[in-house]
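Omission of a single protein chain aside, the complex is shown with its protein chains in their original locations.
A and B label the chains in the order they appear, each numbered from 1.
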Amino acid sequence: MTYAPTRWRFRQPSVIPGFGPALGFTIAYLSLIVLIPLSGIALRAAALGWSGFWALATDERTLKALEISFGASLIAAIVNVVFGTLVAWVLVRYRFPGRRLIDAAVDLPFALPTAVAGIALAAIYAPNGWVGSLLAPLGIKVAFTPLGIIVALIFVGLPFVVRTVQPVMEEIDRDVEEAAATLGATRLQTVRRVILPGLMPAILTGFALSFARAVGEYGSVIFIAGNIPYVSEIAPLLIVIRLEEFNYAGATAIAAIMLVISFFMLFAINLVQTWSRRRYGYGA
Amino acid sequence: MDVSIRNVRKEFDRFPALHNVSLDIHSGELIALLGPSGSGKTTLLRLIAGLETPTDGSIYFGPEDASLKSVQERNVGFVFQHYALFRHMTVAENIGFGLKVRKGNDRPPNEQIRKRALELLDLVQLSGLENRYPNQLSGGQRQRVALARAMAIEPRVLLLDEPFGALDAQVRRELRRWLREIHDTTGHTTVFVTHDQEEALELADRVVVMSQGRIEQVGTADDAYDRPNSPFVYGFIGDSSTLPVRVENGEIWLADRTVGLQVNDVPDGNASLYFRPHDITLLDGCGGCIAGTVATSRRVAGTRRVELEVGGSQHRVEIELPIEHVAAERSRIAFRPTRWKVFPDAQDSTA
Partner (left out) sequence: MVLEATHHMSVADDLSAGRAEKIKPRDGKRPNPVSESFGAKVALTGLALAFLALVLLLPLLAVFVEAFRKGPAEFFLSLNDPDTFSAIRLTLTVAAIAVPLNLVFGVVAAWAIAKFEFKGKAFLTTLIDLPFSVSPVISGLVYVLLFGAGSALGPWLKSYGIEILFALPGIVLATMFVTFPFVARELIPLMQEQGTSEEEAALSLGASGWQTFWYVTLPNIKWGLLYGVLLCNARAMGEFGAVSVVSGHIRGLTNTMPLHVEILYNEYNFVAAFAVATLLAGLALVTLVLKSILEYRYGDEIAASAKH
């Protein structure tokens, strides 16, 4: 008896109608709004030629802006990992009055327009603001310095960590913690050796999402940053400045670098999740 | 290690889960807590482990009051129904965890922990899987790892909560035999919870039958099966048939005739007669018997199960007949239980 090789098919047969039109519309719309415009960046960047692109990319101001963007985003993401995990823990594990309200409030940075957050943060951290005036006597300046950028990026990135870690935390089986306790582990040991390692894929994903969002952030940063070239000028702002100078090539070069790095981040997130799912049977 | 449970009561938010339970578990014994869900068996197990605190009463490990100790200090091995393995640790890391978290001088060096883990892995017949992750194991293998992990800390008592509940029937039977072997080699005092009577009767030295937060009966498998001491145990363990009867001067009456059985320790009044379907003898005439008409008859393996309508169609009892017996429908059969028990009905306070 011989077996016919299974025929390659693009889709599994289904009685449900509308596949062709639905997929066609989806791809057409996606191409028109997202893919074709985005590919414009690649085309423009390619048109610059390698040496042209390299010259623009290694421009000192560009490099500095990228360094500030990525550095501040890294610090903000680390702060968010620590406090976001703490907030998720408190929201998942403890019951206290107002917990629901606070749980809802965590999404404020998703809902509040970035420009509004930007001017509010600038007002608070200005030397005469609520927090700024407390810090000024200590010699700490936040607004109009790189520190201000970090503050704004903490604001926008926080919910990414909380909302990625929280559902995974809710799924933790109490059995596992009880097992650790019966084996003699103290609570601290259980948290450090059992719970946190189990949350690691989610924490890493939250970190990456928070970081990626921070790198691209514009609205909430520009009001508080002071935007001093080489000191507190972020990469997205430099794109805007180049555009205002009608220096499309310069803007394209910076955008291309940022896109490549974000796609790399996206890829890294997927890798972490796939790896974790394959190895431990769960992702984030 | 002897374990003694003394007058333990447990309430969850005012809801009583255990009423005044006392139980002595002997050193080296393999004991089963058997009961339907909600009978309090898991709560009792968790109380022994220290995962719950008794509302009242105390639990002794040998001469020492263990209820004063936290779960960490109690040194018990606990095996969970759904394994509760640490998913981000390898099999060897899982087994070595209890040793790794020890403090100061109690903590063996790493190579010794690893060695101990490999020994235990050998004991549970999973040699070679030490670097796998739990996700890469079958259910049965996971439960073996969980047991090895619990034994690694050289526990004073081994506690298993429905250890085979999540496994399929074949693996279950295999692991049951295997657990008995392990117990016989290691000699741990072992308590396991199950709702599967076959498992309890086959595996345990003694069975503790529980219902509604109380211990109904403690005894060997033979005790529980042959000498049930309450209607609940009769009904819960094995097949049983029951008929409402009346006791008058030590004679048992079914409606207006005697059954031909005498009791002397049951007060006069309404009672229930319990017997196993196969513990009967068929009678030709009926001078003191239970008689009924055949309602249904079906063949079960090597015997014939017959449902009889007794006393008109009010009651049905099941009896077991030899396969040769025809037991035609509507035919009349008379029998008398050979092994049976009568329990007086609870006194109706309004009567």
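List of remarks:
The rule is simple: contacts are C-beta pairs under 8 Å (C-beta built on N, C-alpha and C of every residue); 3 or more make two chains touch, one makes a residue touch a chain.
Remember, it's a predicted structure, so these values are computed and weren't measured experimentally.
The omitted chain makes contact with just one of the residues A:A46, A:A105, A:I140 or A:L271: A:A105.
Check A:I68, A:L158 or A:A225 against the missing chain and you find that the one touching it is A:L158.
Seen across the whole complex, the unshown chain contacts chain A at 10-12, 14-19, 22-23, 25-27, 29-30, 33-38, 40-41, 44, 83, 86-87, 89-91, 93-94, 96, 100, 102-117, 119-121, 123-124, 129-131, 154-155, 158, 163, 167, 171, 173-175, 177-178, 181, 187, 190, 212, 215-219, 223, 236-237, 239-240, 243, 246, 248, 251-252, 255, 258-259, 262-263, 265-266, 270. In the full complex, chain B makes contact with the omitted chain through residues 11-13, 50-55, 70-72, 82.
The rule is short, and it goes like this: only the chains that are shown with their structure count from here on.
Remark: chain A and chain B have CA centroids separated by 54 Å (rounded to whole angstrom).
For chain A in complex with chain B, the residues that touch the partner chain are 173, 175-176, 178-186, 189, 193-194, 197-198, 200, 279-282.
Against chain A, in their complex, chain B makes its touches with residues 49-51, 71-78, 80, 82, 84-89, 97-98, 100-102, 133-135, 146, 149-150, 152-153.
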